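A single protein chain has been removed from this complex, and every other one stays in its place.
So, chain A:
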Amino acid sequence: MTVTEQEITDYVARVRAALADLPPNRRDELTEDLPDHLAEVAAEADGTLVERLGEPEAYAAELRAAAGAPASTRNLDQRVAATVVRFRRRLRAVDTRLGPPLGYETASDFLRLLRPGWWVLRGYLAAMLVTVVSTGGSFGLLPRFGGELLAGLIMLVAFVLASIWLGRRSARLTRWPRAALQIGSAVLVVFAFAALMQAEDRMRYDEYGYDPTAVNNPYDRIRDVFVYDSEGRLVENARLFDQNGDPIRLGYPDCADPAEVYGKPLLRAYPYCPDQAPFGPRAPGAPGATTTPSTTPTPEPTATPSPAPTATPTTPPTVTPTSTPSGEPTPTVTG
């Protein structure tokens, strides 16, 4: 006989492992005679059991089919149990597969190292939860107890120490305290996510305010818009529209509107503040403008090099001066 007892024992063990999802009594019924049977087989011919019978797993599959023990004959409890077993096995496989990329044998080896860090974080989260409850919703990054920072910090230290103490002893806890601890931890995780979401919302709100425009908008710095016509005159009560007929809203009024359109500051026409026009003078009837850039085709006779045909210098001419300056006043917007 070339097959040893040990080989038979190993073979049977692997067959039984492959039938692990069957109810224990069913599995025993199928395999109780297997060692004797394999001994008979071993006595009949040469070669190892695997050579003669194939891999134990294949043998188990054939045995399962022949013995009429398909998965469907199992009741719900056993199916749930089998699913749990399968899930655990898959989890273990993932665990082992993820380990090496992290530099550890299994991923859980790595995660176990992070446990003390989680204990500290859990203490902090508990302190923050008390902060939110005791201050009625508003919170920052540091815990406060009823608005008191010092009390909050003392509470933080106490909670972190308590959390570490609990973490080191969680393995020795009995069933119910441990379940309570796990539920508490789960609550803190949910709370942490909710708090992070709220903090995220708040930060985005602070960053962009009411402005719905995108980041890096080149028009962010615009406060007002000044439109000049081809004569270089400031156009008042101008309205801008895009290709769809939607009003273009730029800037915001920071001076009083003479028309006083209450509640709709963005619907005001441009410019909001004509007094702050970068190029003067303003439209006809404003001779007192002082800031006159050289490029402005100003009709003031004193500043015009061309021979003015009119005798009355105070009346603004309606035609362009003959010597047109090279630069048209660009309707620049300034901020």
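Here, a residue touches a chain if its C-beta (ideal position, glycine included) is under 8 Å from a C-beta of that chain, and two chains touch if they have at least 3 such contacts; residues count from 1.
Please note the rule applied: contacts and distances are computed from a predicted model.
Not every chain of the complex appears here, and the one that does not is recorded in UniProt as "PadR family transcriptional regulator", selected from "ABC transporter substrate-binding protein", "PadR family transcriptional regulator", "Uroporphyrinogen decarboxylase" or "Manganese transport system membrane protein MntC".
Of the options A:His37, A:Arg168 or A:Arg221, the residue whose C-beta touches the omitted chain is A:His37.
Interface residues of chain A with the unshown chain, by the touch rule above, are 1, 29-30, 33-34, 36-37, 39-44, 52-54, 58-68.
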